[in-house]
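Got a structure for you, written out below as structure tokens; questions coming shortly.
Omission of a single protein chain aside, the complex is shown with its protein chains in their original locations.
Labels for the chains are A, B and C, by order of writing; each one numbers its residues from 1.
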Amino acid sequence: MSKKSYSVAIRDVIAEEMSRDDRVFIIGEDIAEQGGIFGCTRGLLEQFGEERVRNTPISEAAMIGAGVGASISGMRPIVELMYMDFTFVAMDQILNQAAKIRYMYGGKATLPLVIRGQQGVGRGNAATHSQSVESIFMHFPGLKVVMPSNPGEAAGLLRTAIRDDNPVMFFEHKILYNTQGEVNDDPDFAIPFGEANIVQEGSDVTLIATSQYVNRCKAVAEKLKQDGISVELIDPRTLVPFDTETVIDSVKKTGRAVVVHEAHKTAGPGAEIAAMIMEEAFNYLDAPVLRLGAAACPLPFNLNLENAVVPQEADIESAIKKVLYK
Amino acid sequence: MSKKSYSVAIRDVIAEEMSRDDRVFIIGEDIAEQGGIFGCTRGLLEQFGEERVRNTPISEAAMIGAGVGASISGMRPIVELMYMDFTFVAMDQILNQAAKIRYMYGGKATLPLVIRGQQGVGRGNAATHSQSVESIFMHFPGLKVVMPSNPGEAAGLLRTAIRDDNPVMFFEHKILYNTQGEVNDDPDFAIPFGEANIVQEGSDVTLIATSQYVNRCKAVAEKLKQDGISVELIDPRTLVPFDTETVIDSVKKTGRAVVVHEAHKTAGPGAEIAAMIMEEAFNYLDAPVLRLGAAACPLPFNLNLENAVVPQEADIESAIKKVLYK
Amino acid sequence: MDQEKMLWIYRKMQEIRKFEERALLLFERNELRGSVHLYIGQEAVAATVCSHLRDTDYISSTHRGHGHCIAKGAELGPALAEMMGKATGYCLGRGGSMHIADVTKGNLGANAIVGGGVPIALGGALANQMRGTDDIAVAFFGDGATNEGIVHESMNLASVWNLPLIFVCENNLYGISTHTSQSTAVEDISVRAVAYDMPGETVDGNDVLSIDKAIVKAIERARSGGGPSLIECKTYRWQGHWTGDPQVYRTREEVKSWMEKCPIKRFEEYMVSKKIATEDELKKIEEEVIVQMDAAEKFALESPEPDPATVMDNVFCY
Partner (left out) sequence: MDQEKMLWIYRKMQEIRKFEERALLLFERNELRGSVHLYIGQEAVAATVCSHLRDTDYISSTHRGHGHCIAKGAELGPALAEMMGKATGYCLGRGGSMHIADVTKGNLGANAIVGGGVPIALGGALANQMRGTDDIAVAFFGDGATNEGIVHESMNLASVWNLPLIFVCENNLYGISTHTSQSTAVEDISVRAVAYDMPGETVDGNDVLSIDKAIVKAIERARSGGGPSLIECKTYRWQGHWTGDPQVYRTREEVKSWMEKCPIKRFEEYMVSKKIATEDELKKIEEEVIVQMDAAEKFALESPEPDPATVMDNVFCY
């Protein structure tokens, strides 16, 4: 185990996988000399050269398209998007090409492609640079969707992503990059997709959170312990595939659930999770599953406004109390 | 009242609104001489000339961007997309520009823009030309989302869309174009957004359906009547704004609900509707709200396979029986 | 060009022509459904370009992709079966006409999104460049596609990375009903090559020899590390945009005048006049192709539909 930041954990796995398999390479904006705007490719140029660490023009659609093409031609590309908000300018290549090709081709192609980058609030980037966009990729079939919440899992999940023969959307969070954590040094350490992490066991309520909200929910759970409320905190880690079993088992035990994420609440991941819980565990529910997500409002620049839009610890706490009728 | 097809109803409203307000104009691919691939602009070129009925290059992103720019500059553009699947090549202009500008500009702009076109299965167009993509636009705030299910409502809702000062995503369905229906001739006939239509009253179960599924559900409801099951069929008509009240009132009465749409089930509109019903009417529910939508699979070309992916009448029937524990 | 290559090109053109004519018939007989975009009239482009390609060279294609598919080595039976949604089709009936692919033969796929296939060929070229072989890639696209941003991004990127990629634009004068003069700021699309510092050339797309000259040059350049090129082939589609197009946008005379420029007939006449083949020899090839096409049709018609129980297969691969 080594203590590393989230960004270094990501960088190291990219480097290890590039060393291990020379079909793996990375393209992105400002990833070479600059090492990526968030430092996730720092040093890779020196280690692997500009053939395999490729700065690109500002052409996200062509970048993803190049990744798709190289991938079905036998390579294993990683495409870094500087902000996952920029998936919007490359959406067709992601949803119509990357996601569908294997199926449309009757399974006669593999498409190992990782599209990774950061998203979310916390740096005052306002409406077009602060979004959490994972819902789109959860909705349209054919993409795996990963949301690591700490350095160790970022490493383990990214390794799985790079070794997967399917396209993977890998959502980092900008405010997690500097967080520190233990990372397994085993060069084959990989966390399988579709296995939720029970961050903390509990008996009163199931709290399901993704990305930075896993950490924020930990704090809430800690606080509620003092009020005698026992929270079971689950991080699904991957939204596709989704570990239904772990969540349902937990809800069957607690009878209550709250889902928290940063994506907009309306038709967000929480809608799917809540509806699914109702379908699978209706008779166990003592209260409606509640959802917390960003309000139906573009993310404002002003920090106080931003905080008013995305869920805060107090909101999580009161949602939990609400399902406990406290 | 006149009997018209869905496509003629749409065409006529465009013509009427263009006559009424010379800021209204339309751009799109093959909308001039050709009158649109689905005939929704037939005759408009002759009536209004090529200044206001503008054929475009195959440049959807620039088309939408032009619409956004013209709109905040005082015009009232309609952009026809040949297939709503092509929103994917123009996604940034829709989600980052059209949807957010009024908010980001502190309310100091209006953005009257209708983006309309058809979507859905039924013509063997396969994975990239058969999708139902409304979920994306329901999730990201700032767009109104309209899904007319018959000629009369297409007319009334389109008029509201054109007169609205906000961007509206107007989703027609390819297999509805030839369906006939009564259309109100009043040149000011408009159906307000956010008012669901109770297509048929009933007492045993609330069935919520959109677009072509409204018609398919009518048939199912008819059939179930013979089994003594009374279905209340609700067409929300607009997903944003959503008429929560009508739906919740119905569920409070029936205690059961099924949601049916053509979009993928996972994280689709039904997820939001089901989760919302649970939040607002938990204590009234006698069964979990069930959702029917396309399976988590790209839409296959083969017709039998396509039918295996999207909900069929038999699926709707059995979902209804399931929530009735029959 | 040697005789063998010429005969290969001729045969491929005949295969494409007969395939498309048969597809049209089947469509009219309701054996085929969906959007079917026929390549009749443009055969010289696919056949000539692909005559220089190896299985390890990649192509990406378009909604009007049957010609490219056949020229790149597809068998007629499974190709037709795919268009009929049969289990024996190239994509097991999942893709249909607009999404046929045959990756083992280097065909990275038709593409129903205008311009959508272009960066995919770019990715193929990138893979070949990185593997250090002299294999290349070709992106086929239409005149209409040149106004999609993705095509521009791909041309710039191919040039900046000096990729072994050839952009082959088939300018058939229309994108559906829209004449290029209504959609495209320049008359010769090859002019756009200047914007990417690559060679650009416009050739008669109905003339095998003109196409050949241009493609040979571009391929040499690409295989030797010289980077990308743009070739514009001026041609014409004889049929409507798709089967069922009312064609309000053009006159019968215009269509007729282009039918008189039939690329197959023209090449036939050239070969006979140059004594590369006799009329009889060419007739024989045509007849062989018809036999082949009959077998393909039989194969496709008799093939089973896919089993709905398998519908969820291959969403992900393992």
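What we mean here is this: a residue touches a chain if its C-beta (ideal position, glycine included) is under 8 Å from a C-beta of that chain, and two chains touch if they have at least 3 such contacts.
Every value quoted in this text rests on a predicted model; they were computed, and no experiment measured them.
Asker: Where does the absent chain touch, in terms of which shown chains it meets?
Answerer: Over the full assembly, the chain not pictured touches A, B, C.
Asker: Among B:Asp165, B:Glu195 or B:Glu222, which one touches the chain that has been omitted from the display?
Answerer: B:Asp165
Asker: From the listed residues C:Leu25, C:Ala195, C:Val216 or C:Leu301, report the one that touches the chain absent from this view.
Answerer: C:Ala195
Asker: Touching the left-out chain: which of B:Val13, B:Leu44, B:Ala66 or B:Ile115?
Answerer: B:Ala66
Asker: Would you indicate which residue among C:Leu25, C:Ala185, C:Met259 or C:Val291 is in contact with the undisplayed chain?
Answerer: C:Ala185
Asker: Residue-wise, where is chain B in contact with the chain that is not depicted?
Answerer: 25, 51-52, 54, 56-57, 59, 61-75, 77, 92-93, 96-97, 101-111, 141-142, 144, 165-166
Asker: Take the complete complex as the reference. Which residues in chain A touch the chain that isn't displayed?
Answerer: For chain A, the residues touching the absent chain are 29-30, 32-34, 37, 55-59, 61-62, 86, 88-89, 123-129, 295-298, 300-305, 307-309.
Asker: What residue numbers in chain C mark contact with the hidden partner chain?
Answerer: Residues 147-153, 155-157, 159-160, 182-186, 191-192, 194-198 of chain C touch the chain absent from view.
Quick note on the criterion: only the chains that are shown with their structure count from here on.
Asker: Cα centroid separation between chain B and chain C, in whole Å?
Answerer: The mean C-alpha positions of chain B and chain C differ by 36 Å.
Asker: Per the centroid of Cα atoms for each chain, what is the distance between chain A and chain B, given in Å?
Answerer: 30
Asker: Got the chain B residues that touch at least 2 other chains?
Answerer: 61, 86, 88-89, 126-128, 295-298, 300 - these are the residues of chain B that touch more than one other chain.
Asker: Where in chain C do residues touch two or more other chains at once?
Answerer: 91, 93-95, 99, 112-113, 116, 149-150, 315
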